[in-house]
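As you look at this complex, bear in mind that one protein chain is not there, while each of the others sits in place.
Right, subunit A next:
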Amino acid sequence: MSHSFDEISAQLKRRHRKSARLKWMSMASLGIALLFLVVFFADMLNKGLPAFQQAYVQVEVDYNEDAETMGRAALDPEIASLVSRSFERLIPGMIRDDADLLGTTETRWVLTNSQVDQYLKGHRNELSDDEKAAIDERVEDGQVDMKFNTTFFSQGDSKMAERAGIMAAAVGTIMTMLVTLAVSFPIGVMTAIYLEEFAPDNRFTQAIEININNLAAIPSILFGLLGLAVFINFFGVPRSSPLVGGLTLALMTLPVIIISTRAALRSVPDSIRQGAFAVGCSRWQVVRDHVLPLALPGIMTGSIIGLAQAMGETAPLIIVGMVAFIPDVSASFTEAATVLPAQVFTWAGEPERAFVEKTAGGILVLLAVLIFMNATAVMLRKKFERRW
């Protein structure tokens, strides 16, 4: 096996080239993954940002007697085809509530319908050329304009795209998360304290540990089946309510909180415990007064991350019926509600083009909240992290 120097140096060159190739290939695959992230966010922003703008039109509202029964009569027929039907429906009620209004006229900015909105945003629409020309004219006069879309943040769901908003879903999310937190945080932290500080190392403890790890890996949709079979069918919790959704998500979040709390408790050095025992504390006093305060930032971080995970979850909520059409904000834990991801899911199923924008807008809000929560968790960890 004798090779000349040239042969060997050629071989070496080849081997180094191969080595460099692996480096470049692995770098490229990381690049692909990150590139996807960029493409994804760019696509969402591109699709979703227009949802925060909505076309408004300046109209002369004439509160005449016909308008008391049919709102459309209050508007100039030429412009009425541009205005959102949701506004027309409001007019009779406005006259009924305020009798002085009858016989007066008023100039105000109102929502246009989604077709006009889509046209102004340069998307596909069903307007005729005449209508488009009429709109262009009004845009020049400053009678049609894009404004910040307050409706999107103040209204519930609607079948009229221009009227649909995320308010009801946001309230539903908050209530569902309250239930989730109220159930999973105490139980999760207590379980972790038991396993880490109290439990003897026996079969029972090991069974619980294995079980928790398994729970963390069970597909989320199966938690939905549990919620349906146990909470709704057996315990009679109202379907579609934040209560049943929150309970289902709580069971899903439980393993996350337990695992992170255990890690936080474990990171508190034993010398702290020994010191406390040495001055005569009981086990519970050690945990309550010394270990828990030190582990708290870690526990909070884990809980926030777990909650953020639960907040983005949709599949189990569909199973327990939380994809209902909710036009009004409800403030009860037992009434039907929806949550942000479920709202996104509902809108994604709507055939109208204007809803694509709403969906992406809802997604942007959801992502913003989740990123905020995760950033808070990371900040908390950075700020309070202690090296012993």
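The criterion applied here is as follows: a residue touches a chain if its C-beta (ideal position, glycine included) is under 8 Å from a C-beta of that chain, and two chains touch if they have at least 3 such contacts; residues count from 1.
Everything that follows uses one rule, which is that contacts and distances are computed from a predicted model.
> Assuming one chain is omitted from the figure, identify its UniProt name from "Cytochrome c-type biogenesis protein CycK", "ATP-binding protein", "Phosphate transport system permease protein" or "Anti-sigma factor antagonist".
Spelling it out: the chain absent from the display is recorded in UniProt as "Phosphate transport system permease protein".
> Given the contact definition stated above, which residue among A:A80, A:M146 or A:A199 touches the chain not shown here?
A:A199
> Looking at A:L127, A:L226 or A:L380, which residue reaches the missing chain?
A:L226
> Tell me which residue among A:W109, A:F148, A:W284 or A:F384 touches the hidden chain in the full complex.
Of these options, the touching residue for the absent chain is A:W284.
> One chain is left out of this view; which of A:A74, A:A168 or A:L254 touches it in the full complex?
A:L254
> Go through subunit A and note every residue touching the omitted chain.
15-16, 18-19, 21-23, 25-30, 32-34, 36-37, 40, 43-44, 47, 186-187, 190-191, 193-195, 198-199, 207-208, 211-215, 217-226, 228-230, 233-235, 251, 254-255, 258, 282-284, 308-309, 311-315, 318-319, 323, 341-342, 344-345, 348, 356, 359-360, 363, 366-367, 370-371, 374, 378
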